[in-house]
Structure formats: structure tokens, C-alpha cells
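Some notes on the structure that comes next.
Removed: one protein chain of the complex. Kept in place: all other protein chains.
We just call them A and B in the order they show up, numbering each chain from 1.
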Amino acid sequence: MQASVLPRLRRAAGSATAGQIVAALAIAAFLLLFLVLPVAQVMIAAFQPRGGGGFTLVNFVDFFNTDLFMRSFWNSLYVSGMAVLVASVISLPLAYITARFEFRGALLIQTLGVIPLIMPPFVGAVSMQLLFGRNGTINLLLQDYFDITIPFMEGLNGVVLVQAIHYFPFILINLSTALANIDRSMEEAAQSLGSSGLRLFRRIVFPLAMPGYIAGAALVFIKVFDDLATPLLLNVKDMLAPQAYLRVTSIGIADPMGYVISVVLIVFSLLSMSVSSLALRGRDYATTQRGGGGLDRRRLSPVQAVLAYGIVVFILLLVLSPHIALTLLSFATVWSFSPLPDSFTLAHYGRVFAESAGYMKNTVLYAGLAAGIDIVLGIAIAYLVLRTKMIGRQWLDYGAMAALAVPGVVLGIGYLRSFYDITLPGGVPLATLWIVIVLALAVRRLPYALRACTAALQQVSVALEEAGENLGATKLRVIRRIVVPLMTGGILAGFVTSFATAAVELSATLMLVQSNADAPLTYGLYVFMQSPAGRGPGAALGIIAVILVAGCTLVSHLLIERHRRRSGATR
Amino acid sequence: MSLADSSLAKAIQPVSVTVDRVSLSYGNHAVLKDVSLQVQPGEFFAFLGPSGCGKTTLLRLIAGFAHAQDGRILIGERDVTDLRPWQRDVGLVFQNYALWPHMTVAQNVAFGLEERRLPSAEVRKRVGDMLDLVGLSALADRRPSQLSGGQQQRVALARTLAVRPRVLLLDEPLSNLDAKMRVQVRRELRDLQRSLGITAIFVTHDQEEANTVCDRIAVMNSGVVQQVATPMELFSRPANLFVANFLGTANILAGQVDGVVYRLAGGTVMPVPAGTQPGSKLVLRSQDILLVTGNSEPAAGGIRLSGQVRDREFLGNTMRYTVGTAAGDLQVDVLITVTAMPQSIGDAVELELTPQRALYLTH
Partner (left out) sequence: MIRRRRLLLGAQFVLSMLGAMSVSAIAHAQTGKVTVVTSFSKDVTTPIKTAFEKANPGATLDVQNRNTNAGVKYLQETKSNNQVDLFWASAPDAFEVLKSSQLLQAYKPKATGIPEKVGSYPINDPQGYYIGFAASGYGIMWNTRYMQAKKLPEPKEWDDLLKPVYFDHTAIAAPSRSGTTHLTVETILQGEGWEKGWRTLRLMAGNFRQITERSFGVPEGVNSGQFGLGIVIDFFGFSSEASGFPVKFAYPTVTTLVPANVAIVANAPNTAGAQAFVEFLLSPTGQEVLLEPGIRRLPVNPAVYDKPAAKGLPNPFKDKTLGARVKFDVDVSEKRTAAVDSLYDQTITFQHEALKAATKAVHDAEAKLAKKDNARGRALVKEARDLIAAMPVTEAEVASDAIAKAFTGSKQPGARQAELEQQWAAFAKTNYAKAKDKAEEAGKLAR
């Protein structure tokens, strides 16, 4: 039977190999089972008239007729666009300095640059308010000395600032990887033609790194568009994602609008995705002909060094300030309406230390497994989309990216609805197993890994693969022995972003956690942050989470570096 | 590409390139050891050597992409040692062409002109001229990935020449082309360089390429310049065993200098010229050994060596025999004539060595 079906399938799929078809079907099944169906079960309310049953679009008419939603839409658009702009301003110098110069701080930037992504829920918000808020450290000092205050954390521009600080690593990581993949002769050709400095960067280097930049910028744009936590922490409610969240989580109201907004979020996110891929269409970015090499690293002159370190330290201080505040908070006795805490104590760490071991183990396990699943799926989808002509392959990409726009709570509810009725031997519902949390995390963070893998693959020349096939290797072996090693940088970037963000995920986790023993760090953090006395321990747990994730990131960087050096030596 | 643009030719003032006692090492690995040479204005010069000999590094050093620990580089009278690549006014054509995939052919060619802030009308004109020159005007709006290897090569050349560099550097420009294209393009390169009068340096590991294209060649090995000479001189008067070996089919006959003679392994002796270094080896090119047929007498001073045909290669108008002798396996080229019957593998043959043609070379 297989023999008769496959050729037909293959014809339909446009000359793909059997293995590729199987892989595509497996991915499609995964997405269907763990994303589309659970979410559709919840979202269906958007298309039903009052009281359920039937099909209607009247709710979408309501959406467009409601001032609040239209205002929210434009606000979301403005905030997303501006956040991309500010995030680019933050990441470009960091990426450029590390790629261009022999810079000791490169590893520091690579590791510290990820930390802003690891913003533990709730405590992150509190510490940001304590630092940048209306009566935070900076404004209290400004008030004292200059009698002015700056509304860092207010209104839409406050959201822009916080989002840019939070999500710029998406651009930094993807851009740095792309810069490292540029063939050095591309740059040298321009230099020998008289180009240098910023002009060289603007006209040659940056355009060549475009796939990475676009991947990062698209992620920031969509993520900010779909993010609800930051606007809510700044008390900005008239944006789309917070509106969806507030409605979906209000009890006792059979209101379809929350789901309608979710559908709008998903559609708009996919639209932005396709626009960003249109921007790259018809262009060839494959520059890894000799295996990259990156830019020519120059030694810094003393003046340049001072300047470079100044810029890097300033940016790192800015983007890490929430974490600095969080550190202070975790050691603080009382910190209230004062530039600094009243006094310091180790008691909070003492309180959380006993119970955090289990949380830590769970966090690393869940986030690690989820990120592992993500890069496998990410490589597979990127390969199918970029290297095959299979019909409908783009939909795998879109399907996976849609996860970005699905509010975590919707996914959580969808999982409960889909998997709670499936009973395992022993009477335990499937949805109560911790593996379900892993799947939810994997689905939610897949877009990050996928964008990184796609960008990395775009930079690998097809000729290198053809050379492998020409030498008798099968497609699968070529992927394993040539494509994946050349994509290492991008894969690592994908793993790190997926891992780091999965480790601080809360909204879907909170729906799915069944017992304290299975709970990750963020759940413990949530529990602490429900009472005044829990603020210090919550901050301590937040710091533990940050250190844990940063540590894992550093280790994976070092491992990859070592692997690269070893394989480079034998090449 | 047969006719050089006259304004371009006029704009180019031939200059010399001087490499003065340059040394460069990466860690403990010395890539260039005390290299000195001078390229004359308007000369087509080649750096020739096996891979890893340092020829590409030397080229990159002139272009400004590598930095020597010692020594100076001068272009004309100007010391460029400490200048950045973009300050040197040196055109470099890369082995892989390094065309920017995000720009069209015309944009690639225009780039350097725009960097020099030329007025856009002038840029347009010069891009048009350059594309005409390389015969690619019809492909101006294509992207590099849509071009063939030969076309990409021409775009790379046009891009480099458009800015009228003082020196043209070519890093193995023919290595990515097929055999037929290679012959055609190298001829075109030679013509172009001549008509422009530009000083050009060409890096290659293929001696035939160097011989056919270049006025002079620097043969390099292990970071050291072995010899700088015209192709003819290199062929007839190689400076050492490496050059002889690398350039032609040199037969090194086992044996050693013994007073006034060279004693071959197996006992045969040949007289050596006065002043021959004691450690020298006897070198004879394959054309300089005769395969003796019939019972002819040796020529005056000719020395005979007996051996057995081990292998033969048909090279068109000559047959190259590998003959096993007491002094090692020797290669002998024999012109094919209709009358002579070729030897077969296993035949016993006599070889005649001509002392006048013998070279005594050291390492």
C-alpha cells in the first residue's frame, strides 16, 4: 500500500522525497494535535452566534464597530513598530561591536544580551516600577535634585520602552548570528573599493545580514503585538492583546469578543510574517560559500576602545537595569518609596532555597525538552520550506508561527479541553502529566526557534548541499552532516531564545500545573507574589531563575564554541 | 573585452609595487619570511606556488587585509604599510568573486564609484562603459546568482576596474572556471591589462596560467620567494631544485658531486662545470634526455644510461616515457614521427644525457 500511495503523494507534493513527505506529515500532525485543534476548540466561540451553535461573522462586525477595539488595534500597531525601532537602536551597536572588533566583552554581550528575555513574571514588573516607575529610584532622585520626573513607564511610550528592553535580544541574537555567517570576502571587496566604517556597514554588511535582522525584527514586532503582560504591568489596557486577555479570563461572562480578538491577533501576526518574508523574496543571501568566517575583526584603538566599552556598558546597564533592581529587591528588607532598599538581608534566599531545588529541576527539564523539540521542528520546517517545492509547505511555517499570537491562557484552556478527557491506565487524565506542560511550552516557543533556523538556512548556499549529494550522501545525511553543522550558530540562537523564554512562561503553565511537585519556577514565583510577605522571596526565586537560565545559556555557548573549534581544527 | 576604454586607459598611471623585507606569522607558524620583491609599473606579475606557500597572504598584504609584523609595502612612492584597505586604491578580484547577492550587476559595479561620491550621472556613465567593456550590458539588472561563473568573473573585474585602481590584484581568478573558459579568459585578461597598462598581480598555483599571462613570476614556497624571473628564464635557468621541479618536468638524477664529476647512482659519471656546489643535484628536463634507438653512436660528450620502459603517456605530438634506471625513474619526451615505432612497456632502452644541458641545483 505504501508503494502505491507514496508516488502519488510525491507527485502531489511536487517532487519531494518520501522522507520529506513523511516529515512534513509528521510536523503537520504535531501542529494539528498540539496547536490547531486545542486552540480551535476554544476559538470557535468567535464564529458562533450568541448561545452557541451555527456559524456567524457578526462578532467580527462588532469588533470593527467597537471604538475601543479599533483604538486598541492602532495602539498595538504603534507600539509594535516603535518597539522594533528602539530595539534595533539597542541591538545594532552591540551586534556591530562584537562582530567587528576584537572585543573581550563579546561573550559577555552574548550571555548578558539574552538576560532581558528572562524577565520573571510579576517580580520583573515590581522591580521595574521600583526603578523606573513614577516613584521609582530614578524619578525620586530626579525629583530631589532637579524637581522633575520622567514618565518612563507611562502610557504607550512606556510600553514601547519596556518592550524594546525586553525583546531586543531577538534582534541581537539573530543579527549577530547572521553577521558571523557573512563571507569575509564580501566585506573585503567593498573595502578594497574604498568603502569603510558605517557606510560599509550600511551598504554591504547590514544588507547581507538582512535575513537575521528581519527574522529578529519580525519576532519583536509580532511578539510585542501579541504580548499582554507588559501593557498590563504598565496598566495600559487599550491594546489588543490585553483586551483579549481581560475578556478571555473574566469569569461568568459568555463573551465571544476575547476570542474574536485572538483570531484577529493570529491573522495579523501571520500577515506580518508573510510581509517580512516578502521583504526577503527574490533575493539571494546565501553567502556561506567557504563556511562563513564573519567580519574582519580589528583591534580597537584606545579611543575606540573607550567609546565601544562606553556604549556597551551604557546599553547593558540600561537593558539589565530591571535585573539589577530585581537583585536589590531579592536582598531587600523593605523597599518602598525610596531610591534604595532600607536594609539588606539573606532571609529571602533562605526561605526559597529549600523548595527551589524541585522547581529548578522542573524548569530546566521542561524548558530544555521544549527547546529541544523546537529546534528539531524548526530545522525540519525551515528545510521543508526553503529547500523543497512541496505544495503547502508554507503553511507549516505559518501554522507554527501562529502560536506566537495565541494567548497562553487560550492554549492552556485548549489543552485541558482536548486532553483532559483522555484517561491513561490508572484513571489519570492525560492533561495532568507534566509532559503536557512541555508540549505547551514547545508549541508556544516554537516560533523563536523556527525564525532562527530559517534565517540560518537562508545563509547556507544550496551548492554546499548539492556537493554533498553529489558525493553520494542521501538528503537526510546531507542535512545531518552538512546543513545542520553550518546552521549551528542559528540553531543555538533558536535554542537559547526558546529555552530562556520557556523558562519564564507562566500563562499556559498556570493552567496546566497539577501539583507543586511538577511545578516549574515561575509557578512558585506566582504563588509567592500573591502576598506582601512573598515579594522578597519571589524576587529571590526570580533571581534564581535568571541565573539558572543564564547559566544554561552560557554553558550551551561554550559547548558550541568548543565543538566548533574542534570540528574547525579537523576541517 | 577586446578593446580598452580609452578614458580608462588614460586615467591609469602605471605604478610600481614594492614589497620590502616583509615577514608575517600567525603564532608560531611563519607564513611569509623576509619577502622582498618589486613589481615594475605596468607589469603583469604572478605569485606562483603550491597552496600554502603564502602567495595569497602576500596578495592580501598588498590589498591591506593582512598585517605584516615586519617590513613595508610601497605602491609607487607611497608607503601603504599602515593604510586601511579602503585607503590604498588597490583593486582586488576575489577567487569566489565576492559579488554582493543583494545588489544587481549594475549596483555591484556602481558601488565603488558611489563610495567615491562621484556625481550620479558620472556613475551611470562609467558603469555603462565598464559593462560594455566586459560585454555584460544586457545583464545589468540581473542578480549575481543568475549569472554563469564566467559572467560573474567579468562583473567582479568590471566592479574592480570601475574605480580605476592603481594596482589590480587577482586572487586565483580562473580557478572557478572550466578549462575552456579558463584559456579564453586568461587571454582576455592579458589583452585588457596590456591595453590599460595597469600594474597587475596575479596569484595562481598553475604554472601554465602564469607562463601564458605574466611578464614576470615570483615562485614561492613555504613563505619564501624562491626566484623572480620571466617565464623563459625560470624555465631555462631555475634558481633551485624547487623551482625546477615546480615549473617543468625536471628529472633529478640520484647521485652526488664528487670533485669534478657527478657520480650517478649505478656508477656512471658526468663532468661538472667549475664552481658547482658540493651538495648539488643533477637536473635534466624531459626534453633534454634522448631516447636512443638503433645502434647510433653517442654525440660528443654524450653519456649513456640503460633502463627499461615502465610507463608511457601519449601527449599529442610527444610521447612521455617513464624509464627506470639506476639513477631513478626518469621522464623522457620523444617527438612522435611517422617513421619511428613507439617503445612498449617493458622494452629495454638506452638513454643519452647531454652534459651541456645539465643543471646542478641545490635545495
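Rule of thumb we're sticking to: a residue touches a chain if its C-beta (ideal position, glycine included) is under 8 Å from a C-beta of that chain, and two chains touch if they have at least 3 such contacts.
In this text, all values refer to a predicted model and were calculated from it rather than measured experimentally.
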item: Contact set of the excluded chain (shown chains only); value: A
item: Omitted-chain contact residue, chosen from A:L246, A:L280 or A:I547; value: A:L246
item: On chain A, residues whose C-beta touches the chain left out of the figure; value: 50-53, 58-59, 62-63, 65-68, 126, 129-130, 133-136, 232, 235, 237-238, 242, 246, 249-257, 333-338, 409, 413, 416-417, 420-421, 423-429, 431-435, 510-511, 513-516, 523, 526-535
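By our rule, only the chains that are shown with their structure count from here on.
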item: Residue numbers on chain B that touch chain A, as the complex places them; value: 63-65, 84-86, 88-92, 94-96, 98-103, 111-112, 115-116, 143-145, 156, 159-160, 163, 165, 169
item: Sites on chain A touched by chain B in the complex; value: 183, 185-186, 188-196, 199-200, 203-204, 207-208, 210, 283-287, 289-290, 296
